[in-house]
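Of the protein chains in this complex, all but one are displayed in their positions.
Chain naming follows the written order as A and B, and within any one chain the residues start at number 1.
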Amino acid sequence: MALAQVLLNGLLLGGIYACIGAGFSIVWGVVNIINILHGSFIVLGAYGAFFAHQHLGLHPFMAMLPLAGLGYLLGQGLQRHLIRHVMAAKVLVTLTLTFGLNLLLNNLMIYAFSADFRKVVLPNQEPLVLAGLTLPMDRLLSMLAAAGVVLATHLLVTRTMLGRSIVAVRMDPQAATLMGVDVDRTFAITFGLGTALAIVAGAILSPIFPISPTAADSYLGKAFIVCVLGGLGSLPGVLAGGIVLGLVESLGAFYLGPDHSLTLSFGLLLLFLLLRPQGLLGRKGFE
Amino acid sequence: MSQHLLQLQGVSLSFGGLKALDNVSFTVRPGEIIGLIGPNGAGKTTLVNACTGVHRPSKGRIVFEGMAIQGLPAWRVAHLGMARTFQIVQPFPRMSVLDNVAAAALFGGGIRNMREAREFAAAQLDFVGLEDQAGKPAATLSLAHRKRLELAKSLALKPRLVWLDEVNAGLSSADLDNTLSVIRRIAARGITIVMIEHLMKVVLGVSTRILVLKNGALIADGEPAQVISDPAVVEAYLGAHYTQDGERIHG
Partner (left out) sequence: MSKRIFIAQPLRATLMLLLCLALAVVAATGGSYWLRLASTAAMYVVLASSWNIVGGFTGYPSFATAAFFGLGAYVAAIAQTRGLPMAASWVAAGLFTAACAFALGLALLRLKGHYFAVGSLVVAEVLREIMAAGGTLTGGGMGLNLPLLSMAPQAIGRLYLAAFAVLAVASVLLSWAVLRSRFGAGLACIEQNEDAAVMLGVNTTLYKSAALALSALLAGLAGAVYANWINYIDPGDVFNVLLSVKPIVMALLGGIGTLTGPVIGAVGLVGLEEIVTRSFLDLTGVVLGLAVVALVLFLPHGVNGLAFMGRSLKGRQP
């Protein structure tokens, strides 16, 4: 029975992790940028939800939409005015740029908000009990919201014109240009989308995990793992990666203790990189 | 056996379900200039890749100068005296033309001293007519010159056999005449040549023997005049209704 509960916890966590990974995967897969800022964006989103709750009384799920909009503008602007200039350079240069930007943002947040942990405190709800298994309401709702966001993004990418141009650019930027797609604009939109997704993930997390700029690195780490496990370039992959990570963490914490579950996750990441870099559902490519 | 420079024995190569090479067998004797022809997708470049260590054959043996080389890594094969050019040229873009060739001499060519490698490289550049480009970065070369660079690099590997993979694609007819003479001069150096070519003018002008590949299988192997009037060959290129007794093909 305990095992079933552990697995369920893992699944709930997994949906949330998928949301954390979604924005990162899109930016890496389409624009070919490893966005070190991703973790800090998530934390920024969490702060946004926190202050919206504290000063405006908004539930994080309500604050999500306007915050996402702001996030989109931020990301798109960043790509168009800064990152775009170094995209022709080596992998290393864009990586260092996003690292520097992250240093900037993260320390600004520490300066502005201090490193103390905050949390969005929502009125307590009775956990749902099904077949002897306990489902904490807050996690369940967050997981549903997260899954919803990932699904919505998937629909956006597969059903709209915008989505199709994003996919075209991912597959072959040169061919896409020849077909009339404005690749630069698509990159900017995609980065904006990735940022918006990170902000939304942060908002979804805000009632569950403590908020602090120092948590940014661990979110980034999880996003990495989700993408490598699940494979770049597909949102179903992100979902798969998130669920696997959630299960691994949950099982790892149960059998090895919380200290070692992190090692397990990273060990798994390394294993996948060495043996199956395209992940469970991804395609090879995008070095 | 010692008369055979290269021997393929029942070589097959599959990629997943696709059979790229199907039971290919032939021998190459020293001094030959062999034209390897066939329709697109016939497996010509795959054959070169198999012989130079890029792919390992699923079946069969490849014997070069008496040594079985199938499955050897590509870098090892480069040291053994077999070189190839690439359809899409692969220079070291930021190195000078001279250093591009010297790199080949330094590694596959077995010259361990840098100065000597550069001297040997300079001689190869003279041979292909690129000596006045020696100091320029390879990335700045025109297509025709890049093709010659590929050739010079191959020669710097001190090969006994060289695979020329479409060295003429994209060249003007003036450049073409030049290439023909270069090929003859390479042969005059005692290097055996196998050339993948689409241009019949080139193939018929230089080859001592022709191999025809279709769908990964060898469908003809013999003297040029014989091969091009072989009905199977005509059909492979032009379709069944062109096959008639006495029909001649114009190059």
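In the analysis below, a residue touches a chain if its C-beta (ideal position, glycine included) is under 8 Å from a C-beta of that chain, and two chains touch if they have at least 3 such contacts.
If you're wondering where the values come from, they're calculated on a predicted model, not measured in any experiment.
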Touching residue (missing chain; options B:V63, B:M95, B:L204 or B:A217): B:M95
Option touching the unshown chain, where A:L73, A:L108 or A:M171 are the choices: A:L108
Subunit B residues that touch the omitted chain in the full complex: 52, 54, 73-76, 78-79, 84, 86, 90-96, 99, 102-104, 106-109, 112, 114, 135, 137, 153, 157
Subunit A residues touching the omitted chain (full complex): 28, 32, 34, 82, 85-86, 89-93, 95-97, 99-108, 110-111, 217, 221, 224, 228, 259-260, 262-263, 266-267, 269-270, 273-274, 277, 286-287
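What we mean here is this: only the chains that are shown with their structure count from here on.
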Mean-CA-position distance for subunit B and subunit A (Å): 50
